[in-house]
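A single protein chain has been omitted; all remaining protein chains appear in their positions.
Per-chain numbering from 1; labels A, B, C and D assigned in written order.
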């Protein structure tokens, strides 16, 4: 998974039927120092994250597991909201 | 998923039987400022997007979900047409 | 999927039994201006492409769909030969 | 798989139900000279690795195999703790 921050959302009236009712969020991947790294992506959200929150996202086929048996066509899903993380020798939140 | 713009199409007479009848579109991934980022890719389209439209695409195994039970051999599918997106503190369309 | 050109082939006597009889081609991914982009990869071919032809390739799990029910251990498959592609305002082949 | 070092952990009270009880570790991918390469990622752990240990991680759908039949929504799993590795002509640990 990847650390990320929710930075916005996407409105799409016309979308795949299995995405109807799914919130679509813009997420910016982060490094352990909370700095942006890599491309902004579009994620669905199975944990109720809000704008500005730090989360972690899962990619690929696994991103759709929380919606089974519905076959939601997503490749990125927010699966946790981060309280804090810590690396050797320090504590970061 | 990834924000992208439809920039063209691909004509291929000889292709896998499960791709026959599928529109093949060239898509340019975008960043939140609508600027191109990364490689142009070839996508199928399950929502009827047209040239110049901003969309979001899903990659990998999930790209073929909308076509089940047909096993369409695609790794990229346009699954939504973007009305607009917004990031913290501003509104972009 | 990704635009690519077939630039050669690979001979391998010793290989996984499910790859026996599969042609193994070297493909160079292309941008819309027909210029090389990214790494040369090894693909199987379900459409009969030849050296020098422009094609599009599918990656990942989907690459093996055309061979089902055989479980061919490939992550890249040529699934179409390109006649031409066109982008906004011009026509490229 | 990829060589990596466990450099920390992530605390998340609110997460997908199938991740409850899973330790979430920060891992830094390594090159064969033990130097960091690429982004820090979040992994689950099926072998009991601890901070500072060198491990190897598996990505994608396969990362969730060790948890079957539970469908754990992870795309990265620590599947081994490295004793040492060796390259042609030398021995590194």
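Just so it is clear, a residue touches a chain if its C-beta (ideal position, glycine included) is under 8 Å from a C-beta of that chain, and two chains touch if they have at least 3 such contacts.
Worth saying up front: this structure is predicted, and the values here are computed from it rather than measured.
S.K.: For a quick check of understanding: of C:19, C:37 or C:86, which residue touches the chain that isn't displayed?
M.R.: Checking the options C:19, C:37 or C:86, the one contacting the hidden chain is C:19.
S.K.: Counting contacts across the full complex, list the positions on chain C that touch the omitted chain.
M.R.: 7-16, 18-19, 24, 26, 39-43, 51-52, 60-61, 63-64, 71-76
S.K.: For chain D, which residues reach the chain that was dropped from this view?
M.R.: The list for chain D reads 1-3, 29, 31-32, 37-38, 46-48, 56, 58-63, 65-66, 68, 77, 79-88.
Operating definition for what follows: only the chains that are shown with their structure count from here on.
S.K.: In whole angstrom, how far does the Cα centroid of chain A sit from the Cα centroid of chain D?
M.R.: Centre-to-centre distance between chain A and chain D: 20 Å.
S.K.: Averaged over CA atoms, how far is the centre of chain A from the centre of chain C? Could you give it in whole Å?
M.R.: So the centroids are 32 Å from each other.
S.K.: By the touch rule stated above, which residues of chain C touch at least two different other chains?
M.R.: Residues 61 of chain C touch two or more partner chains.
S.K.: Under the stated touch criterion, can you name all the chain pairs that qualify?
M.R.: Listed by label, chains in contact pair as A-B, A-D, B-C.
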